[in-house]
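The complex appears here without one of its protein chains, the remainder shown in place.
Moving on to subunit A:
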Amino acid sequence: MQRFASASRVFTLARRSYATPPSPSALVLIEHKDDKIVPASLNAITAARKLGGTVTGLVVGEEASTKAVVEGAQKLGLDALLHRTSPALAHALAEPLAPVLAALVKSGNYTHLAAAHSAQGKNIFPRVAGILGVQQISDVMAIESPDTFVRPIYAGNAIATVKSSDSIKIFTVRSASWDAAVSGEEQAAWVSEELTKSERPDLGSAQAVVSGGRGVKSKESFDSIIFPLADALGAAVGASRAAVDSGYADNSQQVGQTGKVVAPSLYVAVGISGALQHLAGMKDSKTIVAINKDPDAPIFQVADHGLVADLFEAVPELTKKVEEAKK
């Protein structure tokens, strides 16, 4: 117990204890794959910084696979970095990881626990929330205050602002709504690596995305039409659910309510009609280009530039023109 020297001091302390909630102290789970930080985690760090308090990073996994990740995370300017290794934490399974997270949050007196709204975040965090008895907040697009969050509902057709009454706030972050936290040094290293390997960029964080739909008709034409345009633009390749279900593209390429949510500078929708569930995954893109032979396709209602044409003619031609424009 404290004793107070004067009445004014009592007043000050009392006012502070009422008016100022404990300063936010956020723990961010840094997801990694193939010895690299998953870009979506960098967006989660940006979101955690918005809370205005300290941000602590957490890297978990096997000893060998986390070394490079820890080195990368050290360059992010975090207030602290926790690192826990164990063979049991190798594949980021929710069962061993969730109790570790719950215990860390409690013992470290963290007010917030954040991660990307990725398959991993969506798998692990509800389990942590269950253990702690906390109502999680999923897919956060904006933070208004340490207890007030903005998130999409009904496939992004409504935006809800919610206020949490839990003492610990557990939330996952919509990558497309936040910039990535990167140090200049790391960004440079990252880009050169991508370039030398000439890999296609990651769908979730790409500057440009070219997506194909049912209109592409076959896996062969998907490979021969969508991929060259994506390569010409340095874009990631996405797909509609119809394209995935028909086997034209891989599950992990699906853009939409039940797939990935992307917000690149440029989104090119090829042979995609634009159903609600697809729009949910791409309508925050800065510029949307649609190529479809059906002039009434709903995609044209959101497209900044629409081309009514047969994609089998228009896309190769466009690819050629983009290649020429680059020269």
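Note that in this section a residue touches a chain if its C-beta (ideal position, glycine included) is under 8 Å from a C-beta of that chain, and two chains touch if they have at least 3 such contacts; residues count from 1.
Throughout what follows, contacts and distances are computed from a predicted model.
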Practice problem: Match the chain absent from this complex view to the correct UniProt protein name in "DNA topoisomerase (ATP-hydrolyzing)", "Chromosome transmission fidelity protein 8", "HDC06929" or "Probable electron transfer flavoprotein subunit beta". | Solution: "Probable electron transfer flavoprotein subunit beta"
Quiz item: Which is it among A:Val128, A:Ile226 or A:Ala263 that touches the chain not included here?
Solution: A:Val128
Practice problem: Could you list which residues of subunit A touch the chain missing from the display? | Solution: 33, 38, 91, 93-95, 98, 118-120, 122-131, 133-139, 148, 152-166, 195, 204, 207-208, 213-215, 233-235, 240-242, 244-245, 250-252, 256-258, 260, 265-266, 272-279, 283, 287-289, 294-298, 300-309, 314, 317-318, 321-322, 324-326
